[in-house]
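Note that one protein chain of the assembly has been removed; the remaining protein chains are unaltered in position.
By letter and in written order, the chains are A and B; residue numbering begins at 1 in each of them.
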Amino acid sequence: MSTITLRRAAYAAGGAIALTLTLGITGAVAEPANPECIAPAQPGGGFDITCKLAQASLAQSGALTEMMRVSYMPGGIGAVAFNTIVGQRRNEPGTIVAFSGGSLLNLAQGKFGEYDADAVRWVASTGTDYGAAVVAADSPWQSLSDMMEAIKADPTSVIIGAGGTIGSQDWMKAALTAQAAGVDHTAMRFVAFEGGGECATALQGGHVNVCMGDVGESQGAIDGGAPLRLLAIYSAERLNGSLAEVPTAKEQGYDIEWPIMRGFYVGPEVSDEDYTFWAQAFEKAMADPGYAALLEERNLQPLPLTGEELQATVAERVATYRELASGFGLVQE
Amino acid sequence: MLAHQWGHDRLSQEIRPGVLLGCSMRILLVEDDPDLATWLSRSLLRRGLIVEWEDDGKLAERRLKGDSFDAVVLDLGLPSLGGAALLKRLRANDDTTPVLIVTARNDFSERIDLLHAGADDFLSKPFAVEELEARLAALVRRSHGRARGIYQCGPLIFDQNAQRFTLDGEVLALSPREHALLRVLVQRVGEPMSKQQLLDRLVPTDSDLQLEAVEVIIHRLRRKLVGAGVQIVTLRGLGYFLEATDGPG
């Protein structure tokens, strides 16, 4: 405890010095007014966590003096928010919008309306999540194979919940797993939710049998006391900490990895200065020594990318997703 | 021989052969009343006819299939096969033996039906035996004539095969029209025919003949037949017919 407090004090001090120095060095870039992080989902989901992470890390590192506000704009796993930013709120220097790998997947499929990845300016990636399959704590399934057997036996008896509809990343995870198991993915019974949080609620209520979600929000819910259990994590190796108890999909015989980038973008007409401000602010936040703990709390892994590097990575990811999606015949022209 | 001919009764009788074109007439009597059959047969035998008797319709039918008779005297009310049915079966088997029906029933429509069914004559009971014999003779004569192609009325004979008329043995000379007309008359001895009927039977071969011409031909024929023992009788409203001058034959 005292170590942490000390560390925090050190970080805070360091952060303040860094900020002053930065301000002093650059002199010009001012903090935009009314900093707002839009989580394009209902509260409690992955986007909420992402925004809260930004809120905490920016404040902790001193990159932002004003406390960032988190607001919610659910709809289409970010589609509505994306369209709103691009359509109506093109130049709000204080507004950043959370995105995830799932958003990119939907964007690759043309589900964000008429816009593509170039319509916004990708600012930073603050970490990476991994896909997970979550069941109720009292579920009879102990492994992905159990689930697949159940689906094979009677496809309509297994209700698979996911944030996002067909083609979303959650659906994709289920489809890839089914493919690997030799199950016809089109036979899966699938219920879409706006976000992982809603799926978890439904899972607890017994309205779905499994949620294809993310480690971040799922473990977060479990930590919060929800009677849920991770069935598998779609990562290359087991994760650290308490997550080390959860087997990977690969271990269970399903060679599928699903990392989920979590980051932010700003409107297309935000000025370069504001854009740079945000990029630098995140750099600072992620460089802060206290950042790792923030990640760990949220069951996320580090993936610090900003600015140009992030834009390039995003474009690459979108292209990859597009190929994957067209393999499933999902790309809308 | 007598017993064989009688079949059912034995009574010796004198046989005087009845003359009809040189042979005795052979009659099958089909009658179920034994008294009537007995006395009738005796009377006919007396007159020289040969009479065989059956009292049952089916037996009579079988008899007719096996033997040939000159004529059949048929009662209507018979056991097993009625007279009318027997007649119809006979005609259906192409048996042209002349049939004279005797019956106590007086029904006129029945009489007409039977004549249509192929009966040749009809006599109601009770009848005089002479009447029966005369009618039988007429029937037989007609049928014999038809069978052989020889038609006769008194001394006048027509040979169909030779197409020749003879009067008392001598050939009669006739014009073609006279020949044609006389032939029609001799084939229907005793049946009156009107001028129109005669004309109808002549016209196919002779198309420009008129009704008045028929009268002329009749007149000429009469002249040729004067005193010959046969005459053409005219009855107004009925027509012309041939008749032997000693009465209807």
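Keep this in mind: a residue touches a chain if its C-beta (ideal position, glycine included) is under 8 Å from a C-beta of that chain, and two chains touch if they have at least 3 such contacts.
Please note the rule applied: contacts and distances are computed from a predicted model.
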**Study point:** Listed names "Alginate O-acetyltransferase complex protein AlgI", "Cell envelope biogenesis protein TolA", "Spore germination protein" or "histidine kinase", matching UniProt entry of the absent chain
**Key:** "histidine kinase"
Review point. With respect to the chain omitted from the figure, which of A:81, A:230 or A:305 is a touching residue?
Key: A:81
**Study point:** Omitted-chain contact residue, chosen from B:143, B:166 or B:197
**Key:** B:197
Practice item. Spell out the interface residues on subunit A facing the chain that's missing from view. Key: 40, 42, 71-76, 79-89, 111-113, 156, 165-166, 171, 189-194, 198, 201-202, 205, 207
Check your understanding: For subunit B, which residues reach the chain that was dropped from this view?
Key -> 106, 108-109, 124-126, 128, 135, 190-192, 194, 196-197, 233, 235-238, 243, 247-248
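Simple rule for what comes next: only the chains that are shown with their structure count from here on.
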Practice item. Round to the nearest whole Å and give the separation of the Cα centres of subunit A and subunit B. Key: 133
